[in-house]
Each structure stands twice: as structure tokens, then as C-alpha cells.
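Every protein chain of the complex appears in place save one, which is left out.
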Amino acid sequence: MIERLRVEPDGQGLFEVTRAVAGVVSRASVGEGLCTVFIRHTSASLVIQENADPSARRDLERWLARLVPEEDALYTHTQEGPDDMPAHVRAALTATSLSIPIERGHLVLGTWQGIFLWEHRHRPGIRTLVVHVGG
Amino acid sequence: MIERLRVEPDGQGLFEVTRAVAGVVSRASVGEGLCTVFIRHTSASLVIQENADPSARRDLERWLARLVPEEDALYTHTQEGPDDMPAHVRAALTATSLSIPIERGHLVLGTWQGIFLWEHRHRPGIRTLVVHVGG
Partner (left out) sequence: MIERLRVEPDGQGLFEVTRAVAGVVSRASVGEGLCTVFIRHTSASLVIQENADPSARRDLERWLARLVPEEDALYTHTQEGPDDMPAHVRAALTATSLSIPIERGHLVLGTWQGIFLWEHRHRPGIRTLVVHVGG
């Protein structure tokens, strides 16, 4: 089973999609299986991170923004704006696809794990994730 | 088929789980398929790396520890200890899930590839991996 999820981030940051992905798994009605989340973009990515304390996510974002800043004399690919090339680098360092086993109908996420879309651009527009559930 | 693996790292570093994962694949008795390893934590991760020379693994650990040090004025998420926030960052830069094809009943790992749990905390306690084998 495949479903597409549309997410509309209002800027850079981590946007939780755990509930939306779990909804697809629930509709698939499989007892045991594998759920794969794929993002159809190269300037946004996926990450599984702590869903409890927002300060952990904020630090994570700020850390990556410092490692891959917008201002960098190295970049030659600049015609799509100053946030485009750093967005590609940040996406390459994180995940484009994530696979999570399903047990007794539920994702086997740990207690503190959430699934997040990691938006790397300032004005991204709509982002599409594709969720596949297999047996 | 799904099985959980428990690993008890005695500190930071790479802990090989290739044999344990191969055991699940063997018990699943599939000729051809896909094995997915998932880690249920956000301060430890997965990596496939060289299984031959331990110096490569040590250098890898030291490299990441230098890129993401414990002491960093950027961190505000500090109440769980000085090794918690760097552990989240290190986990975000590496893998939470890995998928390896199975051919003639065996993982198609390269000669020098081993599957490792990468522990990022000093006193982690027990870690749980979930291994899914599908057709």
C-alpha cells in the first residue's frame, strides 16, 4: 500500500509527521511488516529524533545550520537563492528514506522517537512524502 | 518475520551486530528478500563499516567526536548530561535504519562490511534493535 502525504512547512525546521505516517500504517491493516517513508525533494530531508523536549530539536537545527551556513565562498550553485545550496548539503547529510518495522499493527518506534520532515529552505512550498507499507 | 536484538554497550563506540542480524536472517529461511535493521533510540545509531582493521573504526569514532564535541556553547538541551545533545546530533548524521538485500539466504554484505551499533553515550544501558525480514 502506498499513500502520499502533503506537508506545508512555514520555514526551516523539524515538522513532526509521526501521526500522519501512523495513520497510513493503520489504514494498511498489516499485522507485521515494514513502513518506508520517502521524501521527494533534495532540499528537505527526514530524521527520527526525540519527540519530547523541543530544546533538543532546536539545538539540532542550530547545530546543522552552523555546520552548513548560508554564507560560504565555496558555493558556485547560487542562482536559486542563498538557502538552496546549503539545503542540498544538509539533505545529503541526513536521510531521504527511513524504514520502520511494523509489529502487531504498529510502528516499532521507541518511546521517545518521532518522525520528522526536516525543512532546509526558508519558503519551501508544499512538500510530498510517499509512505509505503509492505508485508 | 521480526525479531528484537538487545545490545548492552559498555560505553561509546562501534559494537558489531553482523552475526546477530545474520542469525535472524538464517531463522527467517527466505531465499531472496530484504533485511531491515532499525534502532529504537535517538542517542545511538547504525552504521555499516569496515570490519577488518579496528583502527578504521577508532578513527571514525574520533573523527565524529571531534566534529560533534561535548563542550559546545550552542547547546541549550543540557539537563540530561553533557553527552546527551552531542549524541542526538551524531545520531542524526548517521543511520536509524539500514536495509540489506538477501540472496540465496544470506545478506549481500561486501567482504569488508560489518553492521555496527554506534553508541554515542557513555552509560547507555540496554539498546534495542528491531530486525525485519521480508520477501
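In order of appearance the chains are A and B, and numbering begins at 1 in each one.
Please note the rule applied: a contact is a pair of C-beta atoms (placed from the backbone, for glycine too) under 8 Å apart; a residue touches a chain by one contact, two chains touch by 3 or more.
Keep in mind the model is a prediction, meaning the values are calculated, not measured.
Residues 32-34, 47-50, 53, 55-56, 58-60, 62-64, 66-67, 93-95, 98-101, 103, 108-110, 112-113, 134-135 are the ones on chain B that touch the missing chain. One chain of the complex is left out; on chain A, the residues touching it are 1-2, 34, 36, 38, 40-42, 67-68, 72, 74-77, 84-85, 88-89, 91-93, 95-97, 99, 128, 130-132, 134-135.
Here is the rule we use: only the chains that are shown with their structure count from here on.
The mean-CA centres of chain A and chain B are about 20 angstrom from one another, to the nearest whole unit.
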